[in-house]
Each structure stands twice: as C-alpha cells, then as structure tokens.
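What follows is a short report on a single structure.
Every protein chain of the complex appears in place save one, which is left out.
Which chain is which? They are A and B, in the order written, and residues in each are numbered from 1.
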Amino acid sequence: MGVEGIGRGFFLRVLLVGVLGLLVAGCAGAGESGEGEPVRIGVILPYSGVYAQLGEDITDAMELYFEREGNEIAGRPVELITEDTEADPQVGVQAARTLIEREQVDVLAGAVSTAVAYGVIDITRRDNIPFVIANATGNDATRQGARNVFRVSASSWQVSYPMGEYLVEQGVDEIFLSSADYAAGQEMSSGFREGFLEAGGTIVGEVHPPLETSDYSSYLTRIRQADPPGVFSFYAGSDAVRFVQQYREFGIEAQLYGPGYIVDEDTLPAQGEAAIGVRTILHYSPDLDNPENQEFKAAYEEAYDRDPTVYAVQGWDAAWLIGEAIKATDGNTEDRDALIEAMENVEFRSPRGPMELDENHNPIQNIYVREVRQLDDGTIDNVMIDTIERVQDPGE
Amino acid sequence: MVEATKPGEKAGRFPVRAGTLAVLGALGALAVYPFFGTTYMIGVLTEIMILAIFALSLGFLMGYPKLISLGHAAFFGGGAYAAGIVAVRLEAANLFLTLVCALVFATLLAVLIGVLSLRNTGIYFLMITLALAQLVYVVAEQWTWLTGGTDGLVGIPYPELFGFFSFDRFSFYYLVLLLAGGAYFLLRLVTRSPFGHVLLGIGSNERRMRAIGYGTRVYKLAAFVLSGAVAGVAGALWAHYNGIVAPVDVNWPLSATALIMVIVGGAGTLVGPMLGAAVVWFLDTGLSSYTERSTMIMGAVFILFVFFARGGIAGIARSLWERFYARTGT
Partner (left out) sequence: MISFEALLTHLLNGLAYGLLLFLLAAGLSLIFGMMDVINLSHGSFFMIGGFIGIGLVGVLESFWLALLATVLIVALLGLVVEVALLRPLYYRSHLDQILLTFGLALILEDGAEWIWGTRIQSLRVPEALTGSVEIFGAVVPVYRLAVLAAGVLLGAALWYVLERTRLGSIIRAGVADREMTAALGFNIPVIFAGVFVFGVALAAFAGFMAAPILGVYPGLDFQVLILALIIVVIGGLGSLTGAFWVSLLIGVTQSFGQAYFPAAAAFILYLIMAAVLLLRPEGLFKRRYA
C-alpha cells in the first residue's frame, strides 16, 4: 500500500508539474506605468493568414514614426507590443484582452477587419482604454460614438457613397453592383447604392457571392449577360485577386469601379495586368504630390525597401495620433480622459493630405479617384485622376 | 455482458483511479490558484478549463462508444450562440437562463444530428457529423439579425443571479472550475455505470453487443446527446467569458481542434482530453505570443506525439506508472 502510494504520488506530481509548468510558461511579468516607465502601446493586427501583409505594413509605419522620435515620447521610452488577431473576431478579442491584462498597455491600436474592431471596442470601452482603429471600415465603429474609439482609416460610407455621386456626374448612370456577402461588403454596397440612386443612377442588377468564393464564373456570366456600362464591386484580399483576374478572363468589357481595396498595393502584384484600367476611390493615392507624402514615401522606402501602401499611411497616422497626444499630456498616460481629450485635439500632417477628426473621431478627409495604370518604369500602380474634397461620414 | 465489460476494466482500473486522484489534486491546486495568480493567468485558466470541458465531452464520445465526431463545434458553438442570444437579444444574462437555454438547445441539436448520423460508422460518421455541423455554421453566419453574421454577436456580459449577484472574472473562474469538476465527475459516474459498460462494449465490438440483444443505436444516441449537452454548457461559459460569439465558434476547425485535444491527451480516458486541452491551448495560443513559427512547432509536437507518445498524455502517464509498478511491486 505504502509502496503503491509513492508511485501514485510521483505520478500525480509528474502530471501536476507538467500542467502547471505549461501554464506558468504562458505567463509573463506585467509592467507598471508612470514617469520614466515605458509607454506601452498594444498593437492588434493580423500577422498570419490572408491579411498578414496589411498587419506588417501598419506595424512598420508605426515603428517608423517612433524611430523618428528616437523611440521616446515626452521623455518616456516607447514599447510596441504586438499580438496576432488573424482575421477573426474571437482571436482579436483574446489578443486585446492579453494586451490589456497581461501587458497592461496604455493604448491599443490596430484592427484590420471590422469584426475584430467591433469586438475590441466592446472590451476597451469597459476600461476606457483609447483604441485607434488603423484599418477597419465598419460604419458603426465610430457612429456609435464611443469616446475612447478613434479611427485613422475611413468609414465604409466614405469609400463607397462618393463614387455613386461621382459616376453620375461623369455620365455613367447604369451600374451592375457586386460585392462579397458579408458585413463590410453589404456596407460598401449600400453606401454606393445610396449615393448612386440619390444622384439619379439606375442599378441594373446585383450579385453577392459568399466570402472566399474560389470560382466567380457563375457570377461573371450573369454580369456579362446584363451587359452593363459599368460594374461597382467590393472584394478584399484573395477574393479581390480572383474576382479581378476572372473578370478579365471572361472578357467582360464593362468598366470596373469600386472602393480602393479591390486593386490596392497588396493585391496588385498578383492581379498584374488584369487590374489595368480599374477605377477606384480611396483616401490615399501613392502619387499624391504633397511634401508629407514625398517625405513619408522616401523614409518608408529607405527603411523597408518597398513602397508604402494605404495601410502604411494609416499606421503612420495611428502612431502620429498616439505620439502627439502623449506629447501634449507631457507623457501622462494614467489619466485616460485627459489622454483622450489630447487625442481629439491632435493636428495631423498626414501623407494622405488634409485630415481632421469629426466629433465621432472619424477622419474628415479627401477621397481620391484613382485609376490603375502601367507606369513608365513598367510597374503597375494606382494613379490619381480626380479629388473629392473633405468627405465627412454622415454620422448615423 | 460480464465479458463485455472486462477489457475496459482491465485497461481502466489503474488509470481511472490514479486519474481521479490527479483530477482531485488539480482541482485543489486550481481552487487556491487565484489567491496567488495574476488577473491575466486567471483568465487563461478560465479559458483552458472551458476548453477542457469541451474536450472532455468529445473524449467521452471517442473513448467509450468510440464515436469519432468532426462536428462537435456545432454543440459548443450552438450552446454559445444560445447563451449569447439570450444575454444580448433578450437582455437576460441570468446564469440559469443562459445555461439552461444553451443546454436545451445543444441537447436538441445533438438529438437531431445524432438521429441522422448514427446509422453511419467510422469515417462516414466523422464526415456526416461534419456535414451536419457545417449546416449549423452556415445558419450562424447567414442569419445576421439574430446572430450578428460574420461580425459575431458582441457585448455578452458575465452572467448574474436574479439581480442579487453579478459574476466578475474572479467568481466566474470558480463557476467554471465548479462546472469543469462537475462535468468530469458526472461523466466518470456514467462511464462506471452499467450504461457506461455497455458503451464500452459497443466501442470494442458493436456487432457482439447487438447479438447479445442491446439496442446499440439507442445507447449510442444517448451517449451522443449527453456529450453534446456537456459541450453546449462549455459553449455557454465560452460566450460569457469572451463577451463575443462568432461563426468561428461553430466552424469545423474548432471541431478538428477538439479532436486533436482528445488525441493528444489520450482517447479512452477522461482526464487525458482535459490535459490535452491545456497542452493544445499552450501550443496554439500561448506559444504564438513568443514566436511567429508557433504553428510549425505545434505541428512538430503532434508528429513527435505520434512517434513517441502512443496514447497521448494519458498513455505516457500509464507507461510511467507501469514502469514504477513493475519496479516496486514485484
């Protein structure tokens, strides 16, 4: 009996030590904040999966800003702590919780997909932690008016509605509408529909394929049959690559329009010549001729050996918003309300041109009409062809 | 009948007893941990315990009647959505209400899927549970006004009790611990009952059990439903803990993860799958904070398990035990 007890005790210990060891290994020390202590900035972005490149671009540009500041804001060193969200609201919420509870970050920034943003807004609001949305476009993220939530990208409305008006002005009054069937796709579609119908256009047909459709041939056949003068589409990531490529493969003549995400710098290398001629609207165009953009492009290219994307610009502005606000509070991040107020008053000098925040903390900014062209050096990129000035989200 | 239970007892006698002790010890350690641990670690343990209940439910199904389901996320996610919808859409976060709704919904779902799928065996059972569970997934993703669609259902609070007690993360931890312990001892009771012996008999030789005169499909259905109900409870806790339910909670990769937890922990025991949940959590979520290549490491560990740890963690424990028993007992 006694002998058996020893064996059993050992066995138990092996198990317990094993399990507890694993758990303790998952734990790391939490930092304290205060004068001279580092400013801890939590970054929640996709670093794996289809949107990983977006996460990379945003992070790189944020680092670029803080490096330019000597990695010190108001006398406090800066620490960027990143967590992978994939493109999944569940993972995103867990990542944000890890950063808030384990790393005790002062500010959160990131969120590529809208679903992640909504989940994170919910948990940051409880603790009044400033949260800077660096990409997600879901309209309600800022329209719900949470005080702690800021956005440096754009709302879905801002990159869809203006195109409806613009196309009618240009004499295009019949459009076939097509977007991926999920929250962001529906917002983009309805934003465009609203602007287009109000301006007097007619929608001649709609198809809404599910997310991650691999073969668009059925949908494209329907578009072909409708034979519209133009098609407005919203897809992102791999969906955008497949849609645009297959669109050309099927030899559809109709001019393709959409929010900038269907032919952005992230998807263009894979889309190649298939993307030439596509016209989109976005709050940035790589060829913008303002000193901030030239300076930013030069610095980014030197640091990372590639051209900045709209995501990089958003990353830069997110870091700018956080950095300048902390300067304004003299490094005090403890008083969250004061920090939020300082963020409301930050003046931007963004590569995208004029930019200020509206009362919901969503940017008022120019929206650029761009066309994909083959440049003189053979590369394929977006070229600005028109500007719609000072576009503000309606707020509700 | 007596013959049918024998193989189980032989294989089960020591590990079940030692396993029970291990579980009691672990429960004790977990019960005192919050007094020393950080908030973050309390959260991590809560998460792991919820996943452990989920893995336990599938482990029961895979270990006793030997039914390998690849659709278990339907019950976990179904329970999570049921609890979330009650809490958010009806604004009633009463613990009993959300838990009972999750339990009832997961049970009904399990009856439905069980009735439809239990005619199939082996890999065909695996695939039909996958197909039926994916139908649940599509509903969760498409029925936007109820489920929030791809954005998920956001804003689920911690539960409360009739207005006089609201759980916070500390008390919620103990709630999860209580239910994890409860689920374990419930299933342990079941596996040791005559009913459990029949299940084990079905697992090792269904044809013989049928020949003896058992209506094996009814037994299998009962086990399937019990397992689904337990998974549903885990799902409800998951919804409260995360504050969000998303389609990913019903999708097949989660079913696959649960399956892997059971295999890594060791199918055929109840403790194994729960430990498997902890290990897989560590490899999956825990490790990703430290290295970008965590997926690769996880894959390599799984392969190492296949070659060097037959029978998973429970298998290692068993062979360790046998080595000691051989050395000291003879």
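We take it that a contact is a pair of C-beta atoms (placed from the backbone, for glycine too) under 8 Å apart; a residue touches a chain by one contact, two chains touch by 3 or more.
Quick caveat: nothing in here was measured; it's all calculated off a predicted structure.
Contact with the chain not shown here comes from a single listed residue; of A:V241, A:L321, A:M343 or A:V391, that residue is A:V241. Here one chain is not drawn; of B:I123, B:L146 or B:L178, the residue touching it is B:I123. From the options A:D60, A:D122 or A:D266, the residue with contact to the chain not on display is A:D266. When the missing chain is restored to the complex, the residue among B:L30, B:I50 or B:I68 that touches it is B:I68.
If you put the missing chain back, the residues of subunit B touching it would be 68, 116-117, 119-121, 123-124, 127-128, 130-132, 134-135, 138, 141-142, 252-253, 256, 259-260, 263-264, 267, 293, 295-296, 298-303, 305-307, 310. Within the complete assembly, residues 48-53, 181, 207-210, 212-215, 217-219, 221-222, 224-225, 237-238, 241-242, 245-246, 249-251, 266-267, 269-272 of subunit A touch the chain that is not shown.
Please note the rule applied: only the chains that are shown with their structure count from here on.
Subunit B has its Cα centroid 36 Å from the Cα centroid of subunit A.
On subunit A, the positions that touch subunit B within their shared complex are 3-4, 6-8, 10-12, 14-16, 18-20, 22-23, 25-28, 30, 47-48, 83-84, 88-91, 93-94, 97-98, 101-102, 114-115, 118-119, 122-123, 138, 182-183, 211. Partner subunit A is touched in their complex by these residues of subunit B: 18, 21-22, 25-26, 29, 38-41, 43-45, 47-48, 144, 149-152, 154-155, 242-246, 248-249, 275, 278-279, 282, 285-286, 288-289, 292, 295, 313, 317, 320-321, 324-325, 328-329.
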